[in-house]
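The complex appears here minus one protein chain, its other protein chains still in place.
We just call them A, B, C, D, E, F, G, H, I, J and K in the order they show up, numbering each chain from 1.
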Amino acid sequence: MIQESSEAVVMVIHGPNLNMLGKREPEIYGRETLEDIDRGLEDLGGRLGLDVKTYQTNHEGCMVEAIQATIGNHQGIIINPAAYTHTSVAVRDALLLVDFPVIEVHLSNIYRREPFRHKSMISDIVSGVISGFGAKGYRLALRALAELI
Amino acid sequence: MIQESSEAVVMVIHGPNLNMLGKREPEIYGRETLEDIDRGLEDLGGRLGLDVKTYQTNHEGCMVEAIQATIGNHQGIIINPAAYTHTSVAVRDALLLVDFPVIEVHLSNIYRREPFRHKSMISDIVSGVISGFGAKGYRLALRALAELI
Amino acid sequence: MIQESSEAVVMVIHGPNLNMLGKREPEIYGRETLEDIDRGLEDLGGRLGLDVKTYQTNHEGCMVEAIQATIGNHQGIIINPAAYTHTSVAVRDALLLVDFPVIEVHLSNIYRREPFRHKSMISDIVSGVISGFGAKGYRLALRALAELI
Amino acid sequence: MIQESSEAVVMVIHGPNLNMLGKREPEIYGRETLEDIDRGLEDLGGRLGLDVKTYQTNHEGCMVEAIQATIGNHQGIIINPAAYTHTSVAVRDALLLVDFPVIEVHLSNIYRREPFRHKSMISDIVSGVISGFGAKGYRLALRALAELI
Amino acid sequence: MIQESSEAVVMVIHGPNLNMLGKREPEIYGRETLEDIDRGLEDLGGRLGLDVKTYQTNHEGCMVEAIQATIGNHQGIIINPAAYTHTSVAVRDALLLVDFPVIEVHLSNIYRREPFRHKSMISDIVSGVISGFGAKGYRLALRALAELI
Amino acid sequence: MIQESSEAVVMVIHGPNLNMLGKREPEIYGRETLEDIDRGLEDLGGRLGLDVKTYQTNHEGCMVEAIQATIGNHQGIIINPAAYTHTSVAVRDALLLVDFPVIEVHLSNIYRREPFRHKSMISDIVSGVISGFGAKGYRLALRALAELI
Amino acid sequence: MIQESSEAVVMVIHGPNLNMLGKREPEIYGRETLEDIDRGLEDLGGRLGLDVKTYQTNHEGCMVEAIQATIGNHQGIIINPAAYTHTSVAVRDALLLVDFPVIEVHLSNIYRREPFRHKSMISDIVSGVISGFGAKGYRLALRALAELI
Amino acid sequence: MIQESSEAVVMVIHGPNLNMLGKREPEIYGRETLEDIDRGLEDLGGRLGLDVKTYQTNHEGCMVEAIQATIGNHQGIIINPAAYTHTSVAVRDALLLVDFPVIEVHLSNIYRREPFRHKSMISDIVSGVISGFGAKGYRLALRALAELI
Amino acid sequence: MIQESSEAVVMVIHGPNLNMLGKREPEIYGRETLEDIDRGLEDLGGRLGLDVKTYQTNHEGCMVEAIQATIGNHQGIIINPAAYTHTSVAVRDALLLVDFPVIEVHLSNIYRREPFRHKSMISDIVSGVISGFGAKGYRLALRALAELI
Amino acid sequence: MIQESSEAVVMVIHGPNLNMLGKREPEIYGRETLEDIDRGLEDLGGRLGLDVKTYQTNHEGCMVEAIQATIGNHQGIIINPAAYTHTSVAVRDALLLVDFPVIEVHLSNIYRREPFRHKSMISDIVSGVISGFGAKGYRLALRALAELI
Amino acid sequence: MIQESSEAVVMVIHGPNLNMLGKREPEIYGRETLEDIDRGLEDLGGRLGLDVKTYQTNHEGCMVEAIQATIGNHQGIIINPAAYTHTSVAVRDALLLVDFPVIEVHLSNIYRREPFRHKSMISDIVSGVISGFGAKGYRLALRALAELI
Partner (left out) sequence: MIQESSEAVVMVIHGPNLNMLGKREPEIYGRETLEDIDRGLEDLGGRLGLDVKTYQTNHEGCMVEAIQATIGNHQGIIINPAAYTHTSVAVRDALLLVDFPVIEVHLSNIYRREPFRHKSMISDIVSGVISGFGAKGYRLALRALAELI
């Protein structure tokens, strides 16, 4: 499920419902699909000297295990936990095990949405947060990660 | 897992622990098993001209994916998210992707139970809510859905 | 004011401002007037073997007294307390005196409206709640009541 | 509706649903009817040299007007606002107009009931509060009033 | 109860206990009675070309019905709901039915009084609020209404 | 410290700072000293056929032990826990051990004072509460106790 | 900056961003510029026999000093503190130093906007509040002030 | 996944991220791995006459199903739901189906950590709670269970 | 009051009303008296090589002093502060002075009782907490302490 | 226990656990013992013309009685109620009886500690508060008291 | 104070105390001074085809005016309001006047700091937020702005 490489690797983890990106509500989330975004990140990673792996899951437990699997195999994480941002202590606990840079990304401006989306369970334990820039946010995160690693 | 039909289809989704229905605490939840309920809904669906599909899961991620799978394949959802009613932003996000009627059902009167059960994460985004009528509530929901579709 | 019958009787009680139904804001509440709804309930009651009585009031005290008057004379109540849903302890106290089934109905989805409408003073003491189905909700309630009595 | 006398007069005001006293739930509220209580108060009043008038209403507005009507005609009020205890600013405002002793009575122990019954809108503006003694509470209040007037 | 005129009409609605104005606590509310205020408003209305009708009630339900009765018959409302300002969803719902200007008036500065008086159930749905100017506030409201109609 | 009698006995327990009664702030608490009150209660007890014992303490632990000591020796308690009303779980726990009537008394109207005095730790477990009548409140409580025993 | 006159003078103080009035968002705030409003107030002041001075500032400290400067030189203040309404204890403290009438004005209905705008730091210490009438509100305030001085 | 035995059996359920025990942050959680703990529990179980089964999962739905699977097959549960302690209504609902003793264990002192860890969704429905003793806590729980069964 | 020994000593401190254990409400707390429990702990201590001292008090100040007295004389504390668990900062402050292991024990499941019992003032500063096991909890605590010392 | 003198006297009252001062945690509270502080205060008092008495207690009830005992015998109080600062209504009530200056002292900066220490039950009824200066705070308080008496 | 250019211009606004950057607490904020950061942004702007202007102020009113001054003269804003992020409605109101992209930047991870820093008054009205990357955050923002303009 999660492949590993022998060189410097970055794991990009997408949370629940992001597999539907570009297929529904393009006026909010744009027309780029998750595949488009992942390809763009791999390309940009190549230019920045990073081996970019990507993973999407709708399951909290799988997100936990994807984070655990990076330990010893990757040098950075970009994570958009989507709905689990606001509810998952398990994802937080998994990220607490990691000792390399982690960047939190949100596509939309979570402060314009329902109050329960204003609270992130992980913001205080990540290296930085980028929010509101749509798919561009992942690319900004990758640039930032390239400097942090 | 989720079968599709070529005619008008309604998906009934049951949340965690509902697979135990009729097996434990019959004085609270009655003696009907989930299988009994599902058979009854298929029969009533037949009389109302609806093809009723049913699905039960204990996994939040699977409930998300069952909802995603209705898009393009079904014309209505009846959902009793059980415990996930009160905790799941992911289920809410999946339902936000859907543009046909969704009806929320609860077997017991959630307002007589613990305060954390008084809050539903989805009530404000569904077409209607039916709560407290036991298994009868699903049948009322199916009748309502027949009129809404 | 409240008439009684010698056979099985159901009282339908409508709260404040519901007398204006169908006359204002049809895009929200539909074009059916309260008279249309009441006639439809009487007809459906006839088919279900129930003698349906209806009553509308804008006065909290009158709603209390209409509930008191059902004791010994009726076998079920369908109540849409409208604004008094959220503020009336007196209506709650009157319903606590009743020992036959009571069903709470709301025309609109109260969870999409102002936060003070999310709280009902009676949900925890009624048999069941039906909310968000417009005038259809009364008819679903009558069907449910027919099974409960 | 509210009769007046030419000598020292005390008005006893009973709130909504107290007209059902002794007719429902005798295990909670006892078998004394409101009429029994009122007769007992008139008798005790006679022994204490007080002319006791009594009034029951289910209407907030009528309770307001009953209080207004005591001004200039009575020398004390015993009030059990029942449900309006917890919700009525109007009853509070009417009592603020009065400058003779007012005693608040509750039949049951309101602190054993739902949290919204723990708050009284009038306790801070009355002379004293007697709660939890059943119908006996009115008689204690009358004795207290006899000393205060 | 509520009279109508064939020309442009403004309804002034006074809430509970305002019938006692000028009779109690003149140091707070002044010595003007409600009748004095109403006469003054009729005179000023005449000078501004408005036919001013006035109405006082201690009953929430009557206030609701007085508001309903303006529909189709009046062109503006000035309302001082007094105690119902802070508790009545029913009055709010009635005002939501109206589509001409409504002005909320309070005699005293409600922010100097008990915290439960700081919250108005209608401020967010009226055209404007005037508070703290005593009886003068009604006259300012009438001037404002003359410009808004 | 606490003496016992061979006949029906009532224990009156006074909390911290009540030993200063009548000595400070007479305009609030009156000029009666605690000794005056205790003598008056013994007299009234005699007339009501009750043997009244009294006890004052400034110590939470001693109040707990005075309550424990009534078990098997007394038939009723009148308690004014003063400051411990609002803070003592230990006094509550001691009263939970008792199975005869307990009446809570407060001299002043606690709802007119600081918000932390509005909450009693024992009101929901006593037979009744009498508050705001000054020293008279003890005598009302003794009359009530005479009827309850 | 703040000019003084030898006759009865009223100071009108406008808070931050009001200098942009009429230049941005005319659909919300109208097309009148602050200069237009100030000229209109000077004219109306002339007719009412008041010498109207006006001042706008974006700085909390300058608003404080403008209020201090009125002491001994003016007989009334009309203030629209705009954003500082909700955050400034310093402006409140300055107004507490003043002993002539102060009227608070808001152009828009602050109860329709974000919750943090519902709270004013000064409403409880001013003579009156006028809110929601746009530029007209200043003129109503000037009329009210003319009566109060 | 979950094996069953024909004699008295105890199920030990470990929640998310506990599979990493002993591998990360040994200064907090000690150097014992989950395998070490499980072996120790089996040994101690043997001495206490209990057949100890163990199970770890990162998935909320799997924890629910592991609990369901104990019904009819086991006589006791020791559960450390880790992150799901604080967020899972589904785990609570599954435990509500069980009618033999359940003991809740936490390795670290949850009251020294973030406030959201102070609240357990299951503490009020289990037989007892043991928290803060590290791996020793499981062994204390097993001893307690041996006495309770 | 508190005796000391020349070898390794553990102090067991019981809070208010625990002296009544076994004498009242045996269905909740069991029939073991505090003396039974203390004898059992001394016996078990003997087997574990610990000199167990016990102390019960109803007085917050005495509990503080008992804790202070362990410094330099004991090697561990088992404390059930009972009611003072939820209210005593003084007991917390005394425990902060101690640098050997302290274990908090509760007989009943405090999470099933009133909300004010859910909060402990000391849980975050003790080594571990054992709650809900009745008198068995003390014995589990002694075993745990034996390993910690 | 508390001795009195025939000249102007100041009572210094130290709360629970302050008897351990200088013996534990010197890095936080310094190496001065309470005896050192008391001697220093007596010396400084002598230079300021004040007869300084000191008293330490771990018992809330004793603190109450020490305060009561100052009435008529002393002219000022310096009090550091330590833990009782945050929990004792009884100490507050005792201080309300006193009509000479009272100064509240805290050794450490209570705002840097747990949130429950940020609230003092007495700050609003004392003459002044000095906090965070260690033992020096008592000496500043004595100087202040010398000016106030 | 704020210079303008004839080509596409971006304004970078730094809030209070950022003028001390690099001079104090380098372990937290790094050794780059604000001048270093500004030079770096001008350089990067040049490469991205943007004319970068920079401005620092410690004054809320000046920040408001700097934002107003961009209207008509600039095409984008990068703003780090520092302390005013959490308190300034005035800055929010100024940004509401702007209709080109605005990016909010924070040097440190505000979610690791005091709770009052977790709330931003502007996050819901800006295009995006970048937080926790130190001075790098400005450069990421400039890249994002280059794409948005």
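Operating definition for what follows: contacts are C-beta pairs under 8 Å (C-beta built on N, C-alpha and C of every residue); 3 or more make two chains touch, one makes a residue touch a chain.
Everything numeric in this text was worked out from a predicted model, so none of it was measured.
K.L.:
Which chains here touch the chain that is missing from view?
P.N.:
G, J, K
K.L.:
Looking at the full complex, which residue from K:82, K:130 or K:144 touches the chain that isn't shown here?
P.N.:
If we include the chain that is not displayed, K:82 is the one touching it.
K.L.:
State which residues belonging to chain K touch the missing partner chain.
P.N.:
Touching the chain left out of view, chain K contributes residues 15-17, 19-20, 24-25, 57-62, 82-84, 86-87, 116-117.
K.L.:
Given the full complex, what residues of chain J touch the hidden partner chain?
P.N.:
109, 111-112, 120, 123-124, 126-133, 136-137, 140, 143-144, 147
K.L.:
Mind listing the chain G residues that contact the chain we can't see here?
P.N.:
So the residues of chain G touching the unseen chain are 59-62, 64-65, 68, 71, 87-90, 92-94, 97, 121.
As a working rule, only the chains that are shown with their structure count from here on.
K.L.:
Going by more than half of the contact pairs matching by residue number, which of I-J, A-K or H-I reproduces the interface of C-D?
P.N.:
I-J
K.L.:
Given that chain C and chain D are copies of one sequence and touch, is their interface built from the same residue numbers on both sides (over half shared) or different ones?
P.N.:
Shared-number fraction below one half, so different.
K.L.:
Quick check: how many Å separate the C-alpha centres of chain B and chain C?
P.N.:
25
K.L.:
For chain C, jot down the residues that touch at least 2 other chains.
P.N.:
59-62, 87
K.L.:
So which chains actually touch one another? I want all the pairs, not just one.
P.N.:
Listed in label order, the chain pairs in contact are A-B, A-H, A-K, B-C, B-H, C-D, C-E, D-E, D-F, E-G, F-I, F-J, G-K, H-I, I-J.
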